[in-house]
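Structure provided below as structure tokens; questions to follow.
All protein chains of the complex are present and in place, except for one that has been dropped.
Letters A and B mark the chains as written, and numbering starts fresh at 1 in each.
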Amino acid sequence: MRKYVVIYQSVLMENLQYTANIAMGFISYLILIFVFIHLWEYMYAAPGDLIAGYTKAQMIWYVMITEMIWFGARSSTIREQVSADIRGGNIAYLVNKPYRYPLYILAKYTGEWNIQLPMYAGLTAVIGITMVGEIPDFHWITLVAAVPCIVLGMTIHAVFKLCIGMLSFWIEDANPFQWLYDKLILVVGTIFPVEIFPAALQPVLKLTPIYTVCYGPAKLIVDFSAGKYLEILLAQMLYLAFGSVILFWIYEKGGRKLYVNGG
Amino acid sequence: MLTAVKNQMRVCALAVKYNIMREMLNKVTFLTNILFMMFNNATFIVQWVILLRLREDVGGYTMRDVMLLWGLAASSFGLSRLLFSRVFSLPELIINGKLDAYLVQPKNVLLSVMTSATSASAIGDLAYGLLLVCIFCFSVKRLLLFLLFTVTGALIMTAFALLMGSLTFWFVRAEMFASHMVSSTISFATYPDGIFKGAARFLLYHLIPVGMAIYHPVHIMIAFDGRKLLAVLGYLVLLSAAAVFVFYRGLRRYSSSSLMQSGRV
Partner (left out) sequence: MKVIEAEKLCKNFQVKHKEKGMRGSIKSIFHPLTEEICAVDRVSFGVEEGEILAFIGPNGAGKSTTIKMLTGILYPDSGHVEVLGIDPVRRRRQLAYQIGTVFGQKEQLWTHLTPYDNFRFFGAIYDLDNDASEARIAELTEIFALGEFINTPVRNLSLGQRIRCEIVASLIHRPKVLFLDEPTIGLDPVVKENIRILIKQMNKELHTTIFLTSHDIGDIEKLCKRIVIVNAGQIVLDDSMEHLKYHYLNKKIVEIKLQEEASLPPIEGITVLKKKGGNIKFEVDTAVIKINDVLRSIDAERIEDINISNISLENIIMEIYKTEGRENGL
């Protein structure tokens, strides 16, 4: 376990050097949020309206938080490195090292998001409070409660991305699948809360990673309830366990294929 | 003079042709890239179906208008990346000293750099835009205007990317800045201008090129307006001139730079 901590620490240290670069990403985030604020200002014709059970402030905060998670989780490590390692043949050297490759990637990714996400969180809080106003019925305790959900969500996200990246053991280009997954999260998961979709679709959406990766944490922060909290935590645990089993299964299978083909 | 221009064009055309040939090397990857890009764009229709279920129009745009907007944004960006893909990775070339290879050639450095790469998915973007126009709001006149504005939009976006990317000659950090500015332009380009008011609106029509590349053209395609057309063309000329000027100032700096760049000693 200690070696993963060391990997984590060195990535953390390296990324501290790039805080200015990360802050550059604020531009895209700000512009996106800027667009969404204008969009929802337009959509909520009268101040007291509710759309899908959300007030205007809740809706904008919801989008800001899901986008914050999306931006905070951006990492070339989980998006490109796995595919590149496998396709470039680098993996043959990495599987022989005395660590488990998926855990090594996860440690590296954690080091990355541990810097990025807090930075985006700070930014989100500042623009949220100045441009949207406080979240209705907000308590600090809900924020503390939501932290484990965010950590779990970030990890689940990486586990799924890694599973997709490892498809490169079999197919030449796993990018289209990365795309599909990203689109699912981005278009369906971050722009709207699940409740806005037609009632028939909602149960289906709850089965997708959207529910555990972005909907869960954001929903808890804008509209906390104990029942929801337990439900989301439970779902996340199940997802993580399930995802990890798949991840290691794919990795073992793929690794064996590597030995058969001689790398 | 004329032969020089002709020779230059010949080199550019060859470069673009060879780029596309390179992308087509693996036919399966080439086609999946194109199709996935189209599919990728199409997913956003979901967003608009949902939004337009909540209200009849968004910022004064109905479904047809939104599709026209989306189509033009996709086509313009697609054409720009098809022909001049390298402009979008210009900062990387500058930082890693990769412009050297173009500097020893006796051709126009900017054009050689710009046309030195392409991307298959750009074809998907271009095709998606054309498809949307043909499906949602076809008329011959509109299609011709659409083609014209695809070209002007592509040139405006290219010039903007060039301008932003050239800042890397002065500030290494501009690499990230440039890519965020370009992607932000695209974010704006896929939302109706009607939702923006006041200062935001002013910015989008002046500082950020989306007003002239996309919004005005969409208005013109809905209801023709000659003055807006002139504004678009004028803006195109000004922005291009500024971008080329800044690039060459930067190039001079690149050559006299004392910045240690990897692979440059």
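The rule is simple: contacts are C-beta pairs under 8 Å (C-beta built on N, C-alpha and C of every residue); 3 or more make two chains touch, one makes a residue touch a chain.
Note that the structure is a prediction, hence the values are computed from the model and not measured.
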Selected residue (touches chain absent from view) among B:Y18, B:F138 or B:F171 = B:Y18
With the missing chain put back, which residues of chain B would touch it? List them for me.
-> 3, 7, 10-11, 14-15, 18, 21-22, 25, 100-101, 103-107, 255-260, 264-265
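The rule we apply is simple: only the chains that are shown with their structure count from here on.
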Taking each chain's centre as the mean of its CA atoms, how far is chain A from chain B in angstrom?
-> 29
Contact footprint of chain B on chain A as seen in their complex | 20-21, 24-25, 27-28, 31-32, 34-35, 38-39, 41-43, 45, 51, 172-173, 175-176, 179, 183, 187-188, 191-192, 196-197
List of chain B residues in touch with chain A within their complex = 26, 28-29, 32-33, 36, 40, 43-44, 46-47, 50-51, 54-55, 58-59, 173, 176-177, 180-181, 183-184, 187-188, 191, 194-197, 200
